[in-house]
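A single protein chain has been removed from this complex, and every other one stays in its place.
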Amino acid sequence: MDYIILIINAMLINNILLAQYLGNCPFLGVSKQMDTALGMGGAVIFVITLASLITWSINQWFLIPLKLEYIRTLVFILVIASLVQFIEIFMKKTMETLYRALGIFLPLITTNCAVLGVALLCVKNEYTFNQMLAFSVASAVGYSFALVIFAGIRERYRIAEIPKSLQDTAIGLITAGFMSLAFLGFKGMVH
Amino acid sequence: MKEIIRMIVVTTIISAFSAAWLGALNKGLEKRIIKQEDIYIRGPAIKELLAGAPNDPLSDRIIIKDGEKEIAVYPWIENGRIKRIAVEWAGKGGYGGDVIVMTAVDLSNYKITGVKVTQHKETPGVGTRAMTPSYLRRQYKGLYAKTKIRLKKDGGQIDAVSGATHSSEAIADAVNKATKFILAHKDEIIKEIKRQ
Partner (left out) sequence: MGALREFTKGFSDQLPPFRLVLGLCPTLAVTTSASNGIGMGLATTFVLTFSNILVSLLRNIIPAKVRIACYIVLIATFVVTVELLLKAFFFPLYQRLGIFVALIVVNCIILGRAEAFASKNGILYSTLDGLGIGLGFTLSLTFLASIRELLGYGTIFGIKVMGQGFEPFRFFIKAPGAFVTLGILLYLMNYFRSLKEKGKI
């Protein structure tokens, strides 16, 4: 039962993008079309889950016992950067079709604060292994969910007449604001 | 080949310098950081539980080893005698995780003089109702450190706050562990404080 609350919390109530402000840069850049949003979303779910898994383990079995918590940030970002490199090489060699769909998003994901952010949150909230897994997957799915909805809305903007000063980022931000407001409604779900 | 060697050497040297610099900085700032954590995280709780102490419990704190862990004990010293001590401990079973509680015990009669929650992830408005000063004072003040504290529903002395059972349990757990520690190490604690 607690896991369900954890998952709903991570996916909707405290959506990492709309409530915790993580992963905004690619959000506003990549989400202009549905298919790019879906691609980014898929890549994000994959990377965040793997990244959280590895960084959590390193933190648990290496950093804490050796009292090296203070260089956590450095270790985590290096792990993420290397992980993304490996994933890219691995995907290119073995999963060609998947690589063609998601591959271009991978380098972007390294600097996506959502990846490092979720990894750090798992540590900050002192999750157990299972909680970390549930939290990471749920957060990533929530992010992709928001991304896809956003892209759907923005595709409509192409046919709408928007003043030049509002175009692209400005209207994107305001839209995100209203989406965030909508997601705030989820707060009532868990008492 | 030469290229690869160069890549590895440069990256390794940069990483080595980085590690050395950060290690040195951390070592240099360590004491100060612990002091800051004391002031901002534990400070308010200590000020409240040991209010009226003529000494500064934060700077007079001592460290006692409990197995692998290092536990900080904050003393109230008056006229050369140790009146009370406060110890922080994490209680398990909270709704959102561990609840960290500061417990103060009077060393003349080994009674609990105060309990305060310093860190928690409980639900605001729900679990936090088990942390109000008046509730904690009513429930915990005056209990003997020797008694194992339990919720009334488990045959104990603590009225759990309805809807905040987990939080109440975690707090009781934390207080139990703190008192257990104090009683187990009381001679060592007194000796160490007198030494300072």
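Letters A and B mark the chains as written, and numbering starts fresh at 1 in each.
Just so we're on the same page, contacts are C-beta pairs under 8 Å (C-beta built on N, C-alpha and C of every residue); 3 or more make two chains touch, one makes a residue touch a chain.
Please read all numbers here as calculations on a predicted model, not as lab measurements.
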- Note on the structure: Missing-chain contact among A:A81, A:I104, A:L133 or A:V148 belongs to A:A81
- Using the touch rule from the top, list residues of subunit A that touch the missing partner. 18-25, 28, 70-74, 76-78, 81-82, 110-113, 115-117, 120-121, 124, 163-166, 169-178, 180-181, 184
- Just the residue numbers, please: which parts of subunit B touch the chain that's not shown? 3, 6-7, 10-11, 14-15, 18, 21-22, 25-26, 29, 32-33, 36-37, 39-40
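The criterion applied here is as follows: only the chains that are shown with their structure count from here on.
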- Take the average of all CA coordinates in subunit A, do the same for subunit B, and state the distance between these two points in whole angstrom. 34
- Please name which positions on subunit B make contact with subunit A in the complex. 18-19, 22, 26, 97-98, 121, 126
- Task: Spell out the residues on subunit A that touch subunit B in their complex, using ranges where they run on.
- Result: 70-71, 74, 125-126, 191
